[in-house]
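Quick one: this structure, given as structure tokens, is what I'll be asking you about.
Every protein chain of the complex appears in place save one, which is left out.
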Amino acid sequence: MRDFFVLRVVAKMLIPFMLIFALYVQFHGDFGPGGGFQAGVIVAAAVIFYALIFGLPAARLLVPDALVESMMALGVLIYGGTGIAGMLLGGNFLDYFVLSANPVTGQHVGIFLVEAGVLVTVSGVMLKIFYVFAGRAKLPPG
Amino acid sequence: MSAEHLPVLLVVVPLLAAPLIVLFRSGRAGWLLAVLASMVSLACAIGLFVQVRGGTVISYAIGNWAPPWGIEYRVDVLNAFVLILVSGVATIVSVYARTSVISEVPSDRHYLFYAMFLLCLSGLLGMTVTDDVFNIFVFLEISSLSGYVLIALGRERRALHAAFQYLILGTIGATFYIIGVGFLYLVTGTLNIVDMAGRIQAVADHRPVLAALAFMTVGLSLKAALFPLHAWLPSAYSTAPGAVAAFMAGTATKVSLYVFIRLLFGVFGARLVLQDLPLLEALSLLSIAAMLVASLVAVMEKDLKRLLAYSSVAQIGYITLGVSLANQDGLTAAVVHLFNHGIAKAALFMLVGGAALRLGGCRLEVLAGMGQRMPLSAFCIVIAGLSLIGVPGTAGFITKWHLVLAAAEAGQWLTIVAIGASSLLAAAYVWRFVEAAYFTAPRHHGVQEVSVGMLAPAVIMTVACVYFGLDTSFTLGAAREAAELLLGAVK
Amino acid sequence: MVIMPLSDHYTYWITILLMVAGLYVVIARSNLIKKLVGLAIFQTSVYLLYIAPGKLIGGTAPIASAQFSVYSNPLPHVLILTAIVVGIATLALGLALVVRIKESFNSIEEDEVLVAVHGDAMSEDGDA
Partner (left out) sequence: MMALLVLSVVVQRNLFVVVVLSGIYSFLMATVLVALDAVDVAMTEAAVGAGISTVLLLSAIHLAGAEESRPLRYRLPALLVSVGVAAALVYGSLGLPRFSDPAAPIHTHVVPRYIQDGPRETGVPNMVTFVLASYRGYDTFGETTVVFTAGIGVIALLRGRRKKKQSEANAEIRHDA
């Protein structure tokens, strides 16, 4: 596949757009359909697309396994950390009202943070699962 | 952070420790964090239990959204008691796990094992402490998915098939549960258990409620391995790593049973007069069948882990029998047996897991002469086994006694006969171990007792089986109060 | 097609048909991958049980706007989003197990695997 010049150029052009689209889905989730989960899937899809065109090793060089594994964990920690922050600021767990002086702003901040947590974990996990499945050699028959 | 946050810290501490372990990628740090997080959960559970003794109910609105709009954590004496069981077993098993994991799991997966263990723990705790039927489903899935992986980490290839079988049946069970939730939600418009109990009385048509009851019962019975839906349990427990078998045998099925009891009395009890339903009769018949059939299979088993697994199916029958009697003594027996059987099985699986590592298997022939080679382990297996039979002086006796009282009160003399018969069968299968361990010539020479790291937790658990048979103020006191609470909700 | 209320309970019955077909595949078929596909269909059909009753004819998607006043019910949507994610997580794990089973048993037919599992237990007998 690596010899298809057109494919490579198109891919290089398309992947940034996919990432931008992911960000759009992430932030537009407040107003239209979308959110962290869907955006995470798109981010993972962009890297998977890259892997399909340039090969799995190239993708693993660009987004290494260790980073992906850390992302999986980080997302959950961001979500949980937002919850703990609510507790430290005098509210209940996942209480966004106390995150800012203005309760509505607090809600905004809270929703933004947890959606970011979802994005990070989901993109990490989806990518990791792809790496693991694609990286596994097929068993010789018999 | 003050005591008011205990209900949520209980779940969130182990849950967040899991990603931390994945960040550190170290088996040793993973183990330390697992032990610490389990201990924190246990401390929270004890703190909660002290507060709710005497009828106080703690409600915690997550996100500061009042129920039923937000998700509520609600602790009363019943679930505080179950929380202590789950986190207590987790604490002791997590100490034991260190040695078990080093010998049974490839070293590059140790930290993943501990992360999974903590996720499974937080899933079970989350199911117990929440007052929201959909939230139960989410945490049920956390505990199930991690449970499948933990079982599949077993050393033999059979573990893979056992895990797959459990995944299929477990997912069907969870989906049945969610269908039941759907019916209840469509007729009540709420997901909060307390709110639902209030609104279900106004539901005009009883058909969706009955369907919900049927689906939730079947779904949770699959997860709780209630006879005849226990197909996944023996192969799963006998092939999983030792620490996993001990943890799950002590907690996983118990939590599903707790959810069943909570919904049966807390939601459906308010709508349907329990005596009018054939459900309780059916449950009682199935329980007795479980007690007899599964015990009989256990007597025939040649592998000690499978024997114990079938014994679990039989002992779950005792719990559901207590539920089906639906009187004060019956429910007391059911609740107290959640605890008594949980600790006995956790002790047994820890001991047998250690023996299997030393002797290279746990078929009864392999265990021959274990009484000489591994005297303390063998002795503890016998003691915990006595608790399974229900010999006076062990925790198991307390359950049996109350079950018999409850059956007598209900005038079900045949049930008492069944309890007696099942106890005899239990004596028979425990005797099979005694025969192998003490009256057969040893096959292995130079085998030594397992290391302290494995033995000490197992011994502590065994001592607990005796202690809670002698001093029942904690267990029976809590169970009595819980039974009153459950029956109070029905009236 | 589902939204045309031919009968008041038509939507429920479609849902039920899909669910049961999925369940049948899970129980009856021996191929492990096919079992997982059946499981996915079973779970997917449950989505309709939640979502369909949330629809209000004349309502719009639940995104607040000055132009509309009747919205379809957002709560089932939230629940089902969670259920979809749980479903894909289960599928991923199930497939990982299938791959391992294939590698260890060289088969993904349930009955063949069962024979091998049984054989393992027997060979332990032989060892003993």
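First chain written, first letter: the chains are A, B and C, and each begins at residue 1.
Just so it is clear, contacts are C-beta pairs under 8 Å (C-beta built on N, C-alpha and C of every residue); 3 or more make two chains touch, one makes a residue touch a chain.
As the structure is a computational prediction, the values presented were derived from the model and not from experiment.
J.: If I'm reading the header right, one chain is hidden. Which shown chains does it touch across the whole complex?
T.: Every shown chain touched by the left-out chain: A, B, C.
J.: Out of B:Q51, B:T171 or B:T188, which is the one that touches the chain we can't see?
T.: In the complete complex, the chain left out is touched by residue B:T188.
J.: Looking at the full complex, which residue from B:M39, B:I58 or B:A214 touches the chain that isn't shown here?
T.: Considering the complete complex, B:A214 is the one touching the chain left out.
J.: Can you list, in ascending order, the chain A residues touching the missing chain?
T.: On the chain A side, contact with the omitted chain comes from 29-35, 37-38, 41-42, 45, 48, 69, 72-73, 75-76, 79-80, 83, 93-94, 96, 103-105, 107-108, 110-111, 114-115, 117-118, 121-122, 124-126, 128-130, 132-134, 136, 138-139.
J.: List every residue of chain C that touches the chain not included in the displayed model.
T.: Residues in contact with the chain left out: 1-3, 5, 8-14, 16-25, 27-31, 33-34, 36-38, 40-41, 44, 47-48, 51-57, 59-65, 71-82, 84-93, 95-100, 102-104, 108-109, 111, 120.
J.: What residue numbers in chain B mark contact with the hidden partner chain?
T.: Within chain B, the residues that touch the unshown chain are 15, 18-19, 22, 62-63, 65, 68-71, 103, 106, 108-109, 112-113, 115-116, 119, 122, 126, 134-135, 138-139, 141-142, 145-146, 148-149, 152-153, 155-157, 179, 183, 185-191, 199, 205-212, 214-215, 357-358, 360-361, 450.
In this text, only the chains that are shown with their structure count from here on.
J.: Pick out whichever of the two, A-B or B-C, is joined by more C-beta pairs in contact.
T.: Here the pair linked by more C-beta pairs in contact is B-C.
J.: Where the CA atoms of chain A average out and where those of chain C average out, how many Å apart are those spots?
T.: The mean C-alpha positions of chain A and chain C differ by 25 Å.
J.: Using the average of all C-alpha atoms in each chain as its centre, how far is it in Å between chain B and chain C?
T.: Spacing between the chain centres: roughly 27 Å.
J.: Taking each chain's centre as the mean of its CA atoms, how far is chain A from chain B in angstrom?
T.: One centre to the other, that is 36 Å.
J.: Under the touch definition given earlier, write down the residues of chain A that touch chain B in their complex.
T.: It is residues 69-70, 72-74, 76-77, 80, 83-84, 86-88, 91-97 of chain A that touch chain B.
J.: Would you mind writing out the residues of chain B in touch with chain A in their complex?
T.: The contact residues of chain B facing chain A are 1, 5, 8, 12, 15-16, 18-20, 22-23, 25, 60-64.
J.: Under the touch definition given earlier, write down the residues of chain C that touch chain B in their complex.
T.: Interface residues on chain C, with respect to chain B: 19, 23, 26, 32, 35, 39, 42-43, 46, 49-50, 53, 76, 79, 82-83, 86, 89-90, 93-94, 97-98, 100-101, 104-105, 113-114, 117, 120-121, 124-125, 127-128.
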